[in-house]
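Missing here: one protein chain of the complex. Every other protein chain is in place.
Which chain is which? They are A, B and C, in the order written, and residues in each are numbered from 1.
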Amino acid sequence: MDDKTNALREHVKGIFSNLELVLGWEPGYDPLHTRPFYVRTESDIDRLTANCLSFQNLTRYLAKSMNAVDPAADGRKIGVCVKGCDSRSLVALIQEKFVSRDRVYVIGLPCRGTLDARRIRALVPDPARIRSVNAEGDELVVETDRGISRFALDRAIARKCLQCRYPNPVIHDVLIGDPVTPRLKIDAENPSVAAVEALSLEDRLLFWENQLDRCIRCFACRNACPLCVCQNHCIMETRMPKWITQYRNMNEKFMFHMIHALHLAGRCTECGECERVCPVGIPVALIKEKINAIIYEMLDYESGIDPEAVPPLLTFSPKETGI
Amino acid sequence: MTELNPYRPEMATVIEIVEETHNIRTLRVLLNDPEKMKAFSFQPGQVGQLSVFGYGESTFVINSPPTRRDYLQFSIMQAGEVAGRLHQLNVGDQIGVRAPLGNYFPYENMKGRDILFVGGGIAMAPLRTLLLFMLDNRKDYGDITLIYGARTPNDFCYTYEFDDWKKAGASLILTVDNEAPDWPHRVGVVPKVLAEEAPNPKNRIAVTCGPPIMIKFALAALKQLGYADEQIYTTLEKRMKCGIGICGRCNIGEKYVCIDGPVFSCAQLSAMLPEL
Amino acid sequence: MSGKIFVAHDALSGLLDDLSKKFKVWIPQMMDQASGHIAFGVYAPGKKPELTRRSRLSPKKILFPSMDTLFKFTYVKDPKDPVRYTIDLKESFDNGPTLVFGARPCDTRGFQTFDQVFLKGQYKDVYYERRRQNTLFATLVCQDSDTACFCSSVGSGPADMTGSDMAVIPIEGGYVIEGLTDAGRKLVETSGSAPSPEQAAAAEQMKRNTAALKIGEDDLTGYADDLTRRFTDMDFWREQVSPCITCGVCTWVCPTCYCFSITDEASGMSGERMRSWDSCMFYLYTLEARGHNPRPTKMERYRNRVGHKFSYFPKKYDGMVSCCGCGRCIRTCPVSIDIRKVVKELKETADDRA
Partner (left out) sequence: MSSKSDAKQEREIKIVGFLCNWCSYGGADTAGVCRFRQPTDLRIIRIPCTGRIDPLMIVKSLIQGADGVLVSGCHPNDCHYAVGNFYARRRMEVLKRFLPYMGFQSDRFRYTWVSASEGQIWQQVVTDFSETIHRLGPNPGLHQTVDSAPAVSWF
């Protein structure tokens, strides 16, 4: 995303009196990080940022940290900043009635991609002390203690962004900035999924085992996901029913990720948060992307596009044949 | 294994089961090793971790008094996995016991004073151990009064012992939350009855135990009656795993309920961080 | 002998080969190239220690595995009376000689927290004790801090060798390894040849220079009472943890977070009791069987995490902060919560913030 900080602040200042709070981003602990930010007072607005580091999907807070269903007594709304991918999560939450459309004021931010901190660390010679990170056109400029490095933006943005099909918010009350051309066509094949499928069956198993073996069961992927809504009742943590033991072996790790993926079948909007937050670098979203591809092919459905649609695995059609 | 492993339970056998109410049952157990049973020593208020192997471990107070050593008694309310399993055991079944753990009621300091027990429901268990201990050393203590409340007349534990308690010199005030047919005793929640009874705080120690909400109002009622913080003792409950001050979850500030508790005086509680 | 040896860069694998015959040697290594994931793994010939970049996961699992069997149990039926049975308990210990090579000072120092809780309390944790007694630490004098590092803020530093048996000092062309404890010196002396006087001097210089570095701006010790004062200021905690997603990453990567759960896993007539890492950031961590939870929201849970490290622990253990300043929680936090900032703001008054 290009830097839209000023435009965003200006807009929020204009409408803040009608809003209860605004979910946005502020700078994190260093120039490579960003923190989700609740704008609660007028004076907070100047802390807002919106740029290529605004990676967090803020809609998760709507579903998990507040009541975004019932209208406020004074009619004020919750403002939420969304990128293209985030807006799909929002649609999915509206579909499933975790958020009501009237309760939120959606600030749409067309996005050319968010940065992947891990890729940047691998690209710059001195990743320890990064002073600033800025996107200038198609170039990323990173300033460290040892000097300035420039490289193509595409080398530093997240995997999900390189295969982005919805860079522009699918719903919004206001759009800040001009719409962006998608990198891939809507019906394009998912290139990462294809790369995994190019492996033999045996190799695919080894590939996933090798990836999932690193899992430390921290549940960051689950908790960051806007659509993992079971929260404290997740079957990963309960002993009744007992789907998962406390063993930290391959079976349990594999099972955990299958649970996560299958519970999101037909619901995942590919915001990539699960993958970004993973402390051990497992391409978690890649599992769900395949399920999405199957559902697109089989049922011609994509999650998070139409607020009126019903997720396909929560409904049926008696007529369908071929399955 | 020569060194002491604090995580290793002693094997014990269930020798008797008393069904107290529809969801509370009492287990009487004996350690399998007669030497260890003989040498077993504990103080009123200390707890034990009961294991059902394959299900886990859970904490219960030893509610038989140290003065009666025929068996160790635990009362269990059905809640959670381990307690649920304990409710399915039969006489002769094997369980694991790690005991005694935690601190105990400072009964030495209570000598020569009047005692007021205030309890609700299953929380009679920790009070029973101290009550019986005092009744067994009756001459050391003054007046002993017990206010015991339950939701309905069917929710009282140890009803079969009430007469013995009275005979041994305790006065009993029973109460249920709501009117019930043929209920000859008091009606009303424990704090209300406590306020009505108004036991004189002079030279008296109050020991209270019950669900968090009852404790909250009982403490308020006691203070209203003029009890000082130092005169009130209560026991706390937290989720516990190790029971030996290591695993970390039962802390209130720097205090660990498993080793610094479960018995606290109200004075200690007010010095602690408010996180119950 | 001086208790020091010099190991050239190209001789390092040879040394590790030798050591791995006597010890289970753990080294930081690259686990996944694509994501740059570095963690501690067991050395095997051919594996390269990753000593120039920080590991993302701490070495705490070496002494405190994420899953550890306390004992195995078997229900043994009485052949004469099939209703009767006995239970056979077998404790299991896994504690061969172990060497941790290339941990940073913060990593090694993390175990000081464990020592207090597991060894010096009313009860001794025998599982930890046995591993601890059989483990040596060869700790790297740390050369590369980043923006999340703050070891000097918690009373440590990049050359702090607390709890280490050997110091691994990087110099031109290789490493000088210096024995610090008896066991360390003994091992060093049998593992190589002494450095030249120039190399020894370079190592001394390197140690001095590193020790003079100050990593982290503020002193974060002495906040015990500030937390108490702030305890009920829920607006403060709400502001600090609004972005928190209550994942357990900070506790999982932390070298000093030691909380655990104990559970039974069984199938059929046998099973085991084990302990596994648990996180104070989880709702179920304090949830009681009857449904009451003393820390129902992330505010109480995060308050406990900060409080435990910077207030409760120092109060209990003579001022010692149970944080080693490695910065992992900051680096891996998905929402960039900075524990340094939270602790510092404990001191501020409501007026300061306005």
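Rule of thumb we're sticking to: a residue touches a chain if its C-beta (ideal position, glycine included) is under 8 Å from a C-beta of that chain, and two chains touch if they have at least 3 such contacts.
None of these values were measured; they are calculated from a predicted model.
Within the whole complex, touches from the chain that is not shown fall on A, C.
In the full complex, subunit A touches the hidden chain at residues 159, 162, 191-193, 195-197, 199, 201-211, 213, 243, 249-251, 254-255, 258-259, 261-262, 265-266, 287, 290-291, 294-295, 298-299, 312-313, 315-318, 320, 323. In the full complex, subunit C touches the hidden chain at residues 33-34.
As a working rule, only the chains that are shown with their structure count from here on.
Chain centres defined as mean CA positions place C nearest to the mean of all protein CA atoms. Our note on geometry: subunit B versus subunit C, Cα centroid distance of 38 Å, whole angstroms. Centre-to-centre separation of subunit A and subunit B, using mean CA positions: 50 Å.
Chain centres here are Cα means. That of subunit A falls 31 Å from that of subunit C.
Listed for subunit C are residues 261, 263, 287, each touching two or more other chains.
Listed for subunit A are residues 239, each touching two or more other chains. Residues 70-71, 73, 75, 83-87, 89, 91, 117-118, 121-127, 228, 231-232, 258-264, 266, 271, 273, 275, 278, 280, 285-290, 292, 294-295, 300, 304, 307-308, 311-313, 315-316 of subunit C touch subunit B in their complex. Of all the residues in subunit A, the ones that touch subunit C in their complex are 28-30, 33-38, 56, 60-61, 64-65, 118, 121-122, 127-130, 210-211, 214, 216-220, 222-224, 231-232, 237, 239, 245-248, 273, 276-277, 279-282.
Considering their complex, residues 1, 3-9, 11, 51, 53-58, 77, 79-80, 83, 92, 94, 96, 211-212, 237-239, 241-242, 244-249, 251-254, 259, 273-276 of subunit B touch subunit C.
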